[in-house]
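Of the protein chains in this complex, one is absent; all others appear in place.
The block that comes next holds chain A.
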């Protein structure tokens, strides 16, 4: 069944062109214009209602956006995010009592520096998008990817949740109820009332629109960025790194400008592809946060994905029918071959499967809905050092005995050297903060000493091919970020904030471990701590 070159032509019917009735399934009057899923045909009016309703239902079902909150819309110019922008406009403008109530801002990240576009092309794209943003009258920010080089390292720290406790359904309802009856109540509302916020913003918007474009970038910055991406060997790792840097930039903007929520425009199809490619990339542990509706890993800023119920077809069709402006900007992966990267391959796999089996994407989507993280990420007891340096998800590389990860490590070491040296213990990459009282503790402390030994440049204990920095950065990363870093040839091309945060965490680790070591002098010597 699962052979290469299996011939299905005789056995499976080609998907029969559906002989759907020419009447819309909803209103049963008008002629149909679009088929959604497998066999539901809608007319134009019903489709529009359906589309708008889904957005509001998604926000209403997951009650995370409170009235009066500042929400940052991450618009890439593509169809899904442009559609999201228009839905937000639509939702905020309704006069119905149940209109959406939050204060939106827009962020656009210009990635032309990484994808090799010329300055004129970038300026043109930015100008096009600016005209779209201006028409919305929302505050917008244009951020160039080059600015990632000058971010502060506080970006990598998970902030605490703003309210201090997870927002519950009842507090949400109470917050909404405050706004419905009379205007008077709004002044008593603890959050900034929407009207005040909007008038405040409109006063600022005229001056700050000029400030919406952040500082101009210099060619040196672009060069540094190009060098960073050139040092990454595989397109898979490039896309992964780009995604991480983009997240950091958005997070930083949200934090500095006071936004507590970020809306991303990932559609259902994109999320299905992301789910499968994340598994292939080794991000299985953080699937729930990567593809779920809300992503609370950063603590104070929550990322939500309101478009996750829309397939690409619905979005493309809606944009075409109702003239939603969107700008196509070629990126790193435009015109890439099918097999160029894992993400590309997964995309072509899923889209091809979708044509023959139209329920593919929705099945994957429904599976992703069922994923939950085992321990809630809002647990403030989670130490900072237990989070990955780059993607801020929980570190999944704490070594246990007989874990699959340990097996991978051992086979990697063995395939690179003659055999493990006498000092080598499998617990080389230390798990910081674990109690030394357990039997594995000595392995960890010797591992800590081991990695310090590596830092002092002792080539005997770790693979001679790796530089000491690779090993040290790796211990702070989750499995898939390690794979991305492994594909980089020049780690010093990484932005300064990553390197300095890594240094800070390493020294923090060293401090923590030094408590458990018996004698300070053992830091220098090659440790042979093994129960003596």
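The rule is simple: a residue touches a chain if its C-beta (ideal position, glycine included) is under 8 Å from a C-beta of that chain, and two chains touch if they have at least 3 such contacts; residues count from 1.
Simple rule for what comes next: contacts and distances are computed from a predicted model.
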**Report entry** Which of "Trafficking protein particle complex subunit 6B", "18S rRNA (Guanine-N(7))-methyltransferase RID2", "hydroxymethylglutaryl-CoA lyase" or "Ubiquitin-related modifier 1" matches, in UniProt, the chain that is not displayed
**Finding:** "Ubiquitin-related modifier 1"
Query raised in the report: Which one, A:79, A:112, A:282 or A:306, makes contact with the chain that was left out?
Result: A:79
Query raised in the report: Per the definition of touch given earlier, which of A:64, A:336, A:386 or A:409 contacts the omitted chain?
Result: A:336
Report task. Please pick, from A:313, A:387, A:474 or A:506, the residue that touches the omitted chain in the full complex. Result -> A:313
Report summary line: Absent-chain interface residues of chain A come out as 17-18, 20, 22, 32-35, 41, 79, 269, 312-313, 315-317, 320-321, 328, 330-331, 333-336, 340, 343-344, 347-348, 351-352, 354-355
